[in-house]
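Of the protein chains in this complex, one is absent; all others appear in place.
All chains are identified by letter, namely A and B, in their written order; residue positions are counted from 1 within each chain.
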Amino acid sequence: MKKVITLFLAAVMLFSCAVSAAAYDNAELFAGLDTEYYTRFKDAGISINVYNWGEYISNGEDDSLDVNKAFEELTGIEVNYTFYATNEELYAKLRAGGASYDVIIPSEYMIARMAKEGMLEEINLDNIPNFANIDPSLVDMPYDPGNKYSVPYTWGTVVLVYNTWLVSEDTDVETWGLLWNEKYKNNILMFNNPRDAYGIALKKIGFELNPENTEQIEKATLALKEQKPVVQAYVMDEIFDKMGAGEAAIAPYYAGDAITMMDENPDLAAAFPREGTNIFVDGMCIPKGAKQKEAAEMYINFMCEPEVGAANCEYIGYSTPNLASMELLDEEITSNPIAYPPVEVIENATYYELLPDELNKAMDDGWKSLLADDENFTFWLVPAILLLSVLSSISIVVRKAIRKRRQYY
Amino acid sequence: MKRHRLIKNSWVGAVMAFLYAPIVVLIVYSFNSSKSRALWTGFTLDWYKKLFTNEVILSSLMNTLIIALISTVFATIIGTLAAIGINAMRKWTQALILNITYMPIINPEIVTGVSLMLLFVFVRDRMGVPLEMGFVTMILAHITFSIPYVILNVLPKLRQMDKNIYDAALDLGCNPAMAYIKVVIPEAMPGIISGALMAFTFSLDDFIISYFVSGPNFTTLPITIYAMTRKKVSPEINALSTLLFLIVLVALVAYNVVDSRRENNKEY
Partner (left out) sequence: MKISRSTAMPYIIWMIIFTVIPLILVTYFAFTDGNGTFTMANISEVKDYVAVIFRSIWLAFVATVICLIIAYPLAYVVSRASEKKQKTYLLLVMLPMWMNFLLRTYAWMTLLENTGIINRLLVMIGIGPFAMINTQGAVVLGMVYNYLPFMILPLYSNMTKIENRLIEAAQDLGAPSRKVFSEVVWPLSLPGVMTGITMVFVPAVSTFIISRMLGGGSNMMIGDLIELQFLGNAYNPNLGAAISLGLMIFILLCMSMLNQFNEEDKEGMII
């Protein structure tokens, strides 16, 4: 067994030697950085837990910058990188407790909610000199006045992604109603998280993106239930494979990811619904109880480095809030109307706002009842199964009685 | 009669095809140079190369083995001792303890996972013990669901054992502890080994319980695989499946060869 393990490890080493030549030149990147600042914890043996969205960081694939590895190399701080699929999942994971994280990247409405519930640590902006690079129009926003808790990571909008092969040309793609279109039954994917799904449903039935009362939420729930029969699946990052392979025709998703998908599958296109869409900012935050606050701030600062931010956004496709990074990006990227939409679209787009607890609860409940809802569920199942269990218990009793009687003979 | 055999064979064949078709697909696709599952564009070994440089997968493989080994050792020791103790108990205490022992086996895994998660969080938040989800919680959880399998394998062996052997050992001058080590444990050895093997495999394969008690800095292979299936799926996952399949195949075949050889030896 030992031999096998040794052989296996030898094979691993061999392979790692062969491939480890990274195409992105880290040394060149480091040359432009404040080494003194970044090497403060060099030999302290620190590790930080970074909890991010899936597919939301440049990871060294296709000769891109491997952000986490570069950070480790530069600072000597180990990065434990794990990911979640939705804001709500992040919230649950933090609330459930048990695990502690140092950097998380929720969206603006979740930042506001977490800040309100005391789940975030105040960030010391003095430790993040690169905060100066952030676009002033994305600083000091209502969700986090004074950026006490968050530093913008990216921003973007929600778009409709559709497959030009599968969606006929005469179809109106610039409306949320497309996601309810019977013609594309079983070819539609939908967000697998309540806030985005409700946002779309509310817009579709003519309300604002942010519900004002529980009645609006109830109406949106009905709309979503009505939509359920045409929906093939509720997905988050599974969407990359599904849209990439032509598994589905239409799906709403985040613009940055839409760009990535379109790069991989040239049949895909994206559209902004004219009812208005959602615009979001995802911010880097430090959750309460983080063990390595200063190292976390260093990580955030590293993310705001012009080169890092540029390389990162180039890979993930999202729009950068970092003006210095913006300057480094190719014209081709910054002129992409999906990532950096025209003013009319931005003006027509809304941020998710922090909802009062009762509306959050109503939305959670509605969401659960939507997923639980079963069009095929017929009520006869209840009595049928009850009957079945009663019959089987009777048969058991009868069997037992027979057996007992047999024993008497 | 011939038609009978045809039906039999085709039934077995069909079931086997059903069991192996997906695995064959995974293996074939692990050599596909295209990233997408939809098309075959050519032969490549790139995904294997990538797999062997994927630190996340390699470290979680290591973690899985570490967890399985440690939890098996603990579970085997605690479980064997427990079986000896339970075997000596009065009938109703025995029944009570065995019933609770069955709980983690009968209970849906998700309930066990959730209950352990609540326990760990409770201990941390309400009792102030600095217990982080991760290595320790994972080990504790794995030991917990492994012990019953050890007990269930050892107990029958103890029951089959002739009690007189133990008494004879005492008569011959052993103290009780020695009698156990010299006589009872060797008698129960086959049960202990099969219990340990079961514990080990369950620990290797466990996802559901681990999912609820894992933390960011310690993940096992099943958890990594789950995370991989939730985003853009890389064909590395196919390469990984192929390798795992081959390892299991080799291990099982080797085990069977050794086993049948041993049996042949016995006959002569």
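One rule holds for everything that comes next: a contact is a pair of C-beta atoms (placed from the backbone, for glycine too) under 8 Å apart; a residue touches a chain by one contact, two chains touch by 3 or more.
Please read all numbers here as calculations on a predicted model, not as lab measurements.
Visitor: Among A:66, A:102, A:247 or A:314, which one is in touch with the chain left out?
Guide: With A:66, A:102, A:247 or A:314 as choices, the missing chain is touched by A:247.
Visitor: Among B:70, B:140 or B:161, single out the residue that touches the unshown chain.
Guide: Touching the chain that is not displayed is residue B:140.
Visitor: Among B:51, B:67, B:116 or B:192, choose the residue that contacts the chain missing from this document, as touch is defined above.
Guide: In the complete complex, the chain left out is touched by residue B:116.
Visitor: With the missing chain put back, one of A:88, A:108, A:144 or A:282 would touch it. Which one?
Guide: Of the candidates A:88, A:108, A:144 or A:282, A:88 is in touch with the missing chain.
Visitor: Could you list which residues of chain A touch the chain missing from the display?
Guide: 86, 88-89, 91-93, 95-96, 186, 192-194, 228, 231-235, 245-248, 364-365, 367-369, 371-374, 376-377, 381-382, 385, 389, 392-393, 396, 399-400
Visitor: Under the stated touch rule, tell me which residues of chain B contact the chain that is not displayed.
Guide: 8, 11-12, 15-16, 18-23, 25-26, 29, 37-38, 78-79, 81-82, 84-89, 94-95, 97-104, 106-112, 114-119, 122, 140-141, 143-144, 147, 151, 176-177, 180, 201, 205, 207-208, 211-212, 221-222, 225-226, 229, 233, 237, 240-241, 244-245, 248-249, 252-253, 256, 260
Operating definition for what follows: only the chains that are shown with their structure count from here on.
Visitor: Would you mind pulling out the distance in Å between where the CA atoms of chain A average out and where those of chain B do?
Guide: 33
Visitor: Taking the complex as given, what residues does chain B use to touch chain A?
Guide: Going through chain B, the ones touching chain A are 35-38, 48-50, 52-53, 58, 117, 120-121, 124-125, 131-134, 137, 213, 215-217, 219, 227, 230-233.
Visitor: Considering only the defined contacts, which chain A positions touch chain B in the complex?
Guide: 11-12, 15-16, 18-20, 47, 49, 51, 54-55, 80, 82-83, 85, 96-101, 236-238, 240-241, 244-246, 264
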